[in-house]
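Note that one protein chain is taken out, while the other chains of the complex remain in position.
This part shows subunit A:
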Amino acid sequence: MNELAVLDLVLEQELDRNPDLVFLATSTPPSWRTRFGAERVRTCPISEPAMVGAALGAAMTGLRPVVDLNRASFAFLVMDQLVNHAARIHYLSDGSYRAPMVLTSATRGPQQLGPQNEQCPYGVFMQTPGVRVAVPGSATDACALLRTAVRDEQGPVLLFIAPGLADHCDLRAALAAEPQPFGVAHRVREGDAATVVAIGSAVHAATRAGDELAAEGVHVELLDPRTLVPLDLPALAASVLRTGRLVLVDDGPRSGAPAQILAALLDVPGVALALGGRIAHVSAPEVPVPSSPVLEAQYWATPERVTAAVRRLTAAA
């Protein structure tokens, strides 16, 4: 089940709310099976491609499937069913079929799961048209985005959850969170010195960096996109046009989400000129995630790395 336990509470409420909602996972809570029936809460063999394909068929015929993939690494197991089929059916059928389905998975936490089971692959899914990608930066947003994902009828959603969101979870706020529309960035902090765009687990580190810099009189604007597809490009571009400095912060590789956000921003008239080269990345290196905590230490977007990047950009003319 979910690394972020509050998501299970939200999902249980949503199962209660909508009789068409079904849950597929390799492990399911016995209490859910009792309460909602084994036909809606399906314990499946370890067959993620079949589970996602079945979710698509169920979605196309009127149900709202949620598949718990467990780890984000397992998203690579289901690429054909998710990308070639679920993400394409609405387009391919020219709008006559819909595939409202949700895939949840955990990205990275300090869990020492190593190169195979720990990664932030959401950047890959910014290149697969038809999939929407949510990467919340707080437990409250995770709950709000999950509610939106299971209620809307638009198509497949990948919800990537950083296990570390549990460390800063305001349980009451998270449970009370209303559905959050996709494509609306959250302005975590206002400022003019630089625009910091942080994703998922990196939002907390960037928030601490912003606090530290504010104590020195450097006020950055911190934006959490919350969804990478659709991306709130107008909000990001407006901020960058005002500050003229951009720091992209992610616990995944720079070639993933950061590179694609930057490319999209540079396409907005005026942004390239406003930035004038004042761009920095705080991201994981382009290698797999190692297991030893000593080796892994340099893979995290720490507050220290973020403040160093901001200082470097603000020191430049």
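Some points to look at:
Please note the rule applied: a contact is a pair of C-beta atoms (placed from the backbone, for glycine too) under 8 Å apart; a residue touches a chain by one contact, two chains touch by 3 or more; residues count from 1.
Rule of thumb we're sticking to: contacts and distances are computed from a predicted model.
Hidden chain, UniProt protein name from the list "Amino acid/amide ABC transporter membrane protein 1 (HAAT family)", "Spore gernimation protein GerA", "Acetoin:2,6-dichlorophenolindophenol oxidoreductase subunit alpha" or "Multiple sugar transport system permease protein": "Acetoin:2,6-dichlorophenolindophenol oxidoreductase subunit alpha". Interface note for the absent chain: among A:Q81, A:T107 or A:T148, the touching residue is A:Q81.
From the options A:L4, A:V22 or A:A257, the residue with contact to the chain not on display is A:V22.
For the chain left out of this panel, the touching residue among A:S31, A:Q127 or A:Q154 is A:Q154. The omitted chain makes contact with just one of the residues A:A25, A:A58, A:V124 or A:L265: A:A58.
Residue A:C44 is the one among A:C44, A:A214, A:L241 or A:A308 that touches the chain not shown.
Looking at subunit A, the residues touching the absent chain are 20, 22, 39-40, 42, 44-45, 47, 49-63, 65, 80-81, 84-85, 89-98, 100, 129-130, 132, 152-156.
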